[in-house]
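Here is the structure we will look at.
For this depiction, one protein chain was excluded, whereas all remaining protein chains were kept in their positions.
This part shows chain A:
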Amino acid sequence: MSRSPGRKQENYKISRELFVLTYGALVAQLCKDYEKDEDVNACLDRMGYSIGIRLIDDFLARSAVKKCRSYSETADVIAQVAFKMYLGVTPSVSCSSATGNEFSLILDKNPLVDFVEELPAERASLCYCNLLCGVIRGALEMVHLAAEVSFLQDRLKGDAVTEIGITFLRKPEDRKHRR
């Protein structure tokens, strides 16, 4: 993405409502187009991935983060810098495995569900915010970190909290390919 010099991208903001409602319109449209929840979830994940691979550019350009030296640091940056920058919230991070490659982000607040009361009965398996998983996965892949990202718990489905699980996979051997 090329930017004309002098154009202050940092200060460009958008109404939270517009963003949240647009996301809702997207999910609603997908629900109309796909009968199965799994298909909607997969579509959201794919779209999120496409967003993530581009969003990482914006993130790296605007944040002052240095290269992360551990998975733990990476998870912290995702929660405390990226989520803050793009959604205005800071999920809490915890490491959920002895091997040090599985992490949980607990979302106390989630702007994407600002106007969502509950899932309709016929959409019980819908992962409303599945876009987020794709975004994280895509962004990480662009910095050469393969990961599996999914919702482990979801308040909309009746769970106590909303939890995103990130499992870092072995780094790809071939590091000659640089973007």
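Just so it is clear, contacts are C-beta pairs under 8 Å (C-beta built on N, C-alpha and C of every residue); 3 or more make two chains touch, one makes a residue touch a chain; residues count from 1.
Convention: contacts and distances are computed from a predicted model.
Comparing "Dolichol phosphate-mannose biosynthesis regulatory protein", "TPPC5 protein", "AP-4 complex subunit epsilon" or "Actin-related protein 2/3 complex subunit 5" against the UniProt entry of the hidden chain yields the protein name "TPPC5 protein". For the chain missing from the display, the contacting residue among A:68, A:81, A:95 or A:116 is A:116, taking the whole complex into account. Summary of contacts with the chain left out: across A:21, A:124 or A:146, the touching residue is A:21.
Checked against the full complex, the one of A:54, A:123 or A:157 touching the unshown chain is A:54. Chain A residues in contact with the hidden partner, per the touch definition given at the top, are 1, 9, 12-19, 21-26, 28-30, 33, 43, 47, 50-51, 54-55, 58, 85-88, 111, 114-118, 131.
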